[in-house]
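One chain of protein is taken out of this complex; the other chains stay put.
This part shows chain A:
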Amino acid sequence: MPLLREAVQQTHRTLEASHIPDARLEAEVMLMNVMRLQRHDLFSQQETEVSPQQEEALAHILERRLQREPLAYILQYKEFYGVNLLVNTDVLIPRPETECMVEHALFMALMGMETPKLVIADVGTGTGAIAINLAMHLPAARIFAVDYADAVLDVAAYNIRAHNVGDRVTLGKGDLLEPIPEPVDLILANLPYVPSGRIPDLQPEIRWEPQQALDGGPDGLDLIRRLLQQAPSKLKEHGIVLLELDPEQVPAVQAMAEEIFPEAEMSVEKDLAQRDRIFVINRGMEYC
């Protein structure tokens, strides 16, 4: 029976040989998973033997991973902003860049809002990542989390229940802002924004993800475009819209936004990789 450190090394080599990104990290995560260990145990337990059952479990995971199935789908969870979320092939796996959406939303909410009783819309909620984290940090806020399909909302519902925020997060099914019952203070939208033509060139893992959650049409802006058109009637007078997008989409989105919200202040926030990631439309909310 191999020792833990041997198993990690072996798995690392196998993943690397297939050009799977972050091979070492993934090898460690796989072993942590089958042996039910915390990260620091990888060091203190490195001489522990991996049992035959654990080896078998590892082999199953590895087999799936070598088909380029994303690790998050195999393990069925993804950590986002410190919170574990259930993921399956009906939802997009949350990206680290989206954590910046949460951060900026919290910053604006905590710095500028007159009342803690914010009403927020999370459009295209997917796993519920954004809605759940906002609910956890803004106890007095009411959040509407919407998406277009039952399968997606089932995952969001599971995560909302798991993190005990069902009293403040309401799910809605429909097209973009349509299910939102009242004008809100804050609209957050991480809508599909990849141009259709780019999708085939992306890494193999992406083929396992729901294509509707990625495909934004020819310029990637189909859904953002429609959201902006729906927005004026669903946003309060001094509300804010946060949109996740690609750096090269900024000029086009700015043009659209200026047409729909001529009096609003526009800005762009960067993600941790220093790329333009969040487009901000501020209708008049003041915050320091």
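Everything below uses one rule, namely that a contact is a pair of C-beta atoms (placed from the backbone, for glycine too) under 8 Å apart; a residue touches a chain by one contact, two chains touch by 3 or more; residues count from 1.
FYI, contacts and distances are computed from a predicted model.
Engineer: If you look up the hidden chain in UniProt, what protein name do you find among "Mitotic-spindle organizing protein 1", "Peptide chain release factor 1", "Mediator of RNA polymerase II transcription subunit 8" or "Protein YIF1"?
Structural biologist: "Peptide chain release factor 1"
Engineer: So one chain is hidden, and I want to know which residue out of A:P139, A:G197 or A:P247 touches that hidden chain in the complete assembly.
Structural biologist: In the complete complex, the chain left out is touched by residue A:P247.
Engineer: Could I get the residues of chain A that touch the absent chain, sorted low to high?
Structural biologist: The missing chain touches chain A at positions 5, 9, 21-22, 24-26, 28-29, 39-40, 43-44, 46, 70-72, 79-83, 92-93, 95-97, 99, 103, 192-194, 198, 202-203, 205-206, 209, 214, 244-248, 271-275, 277.
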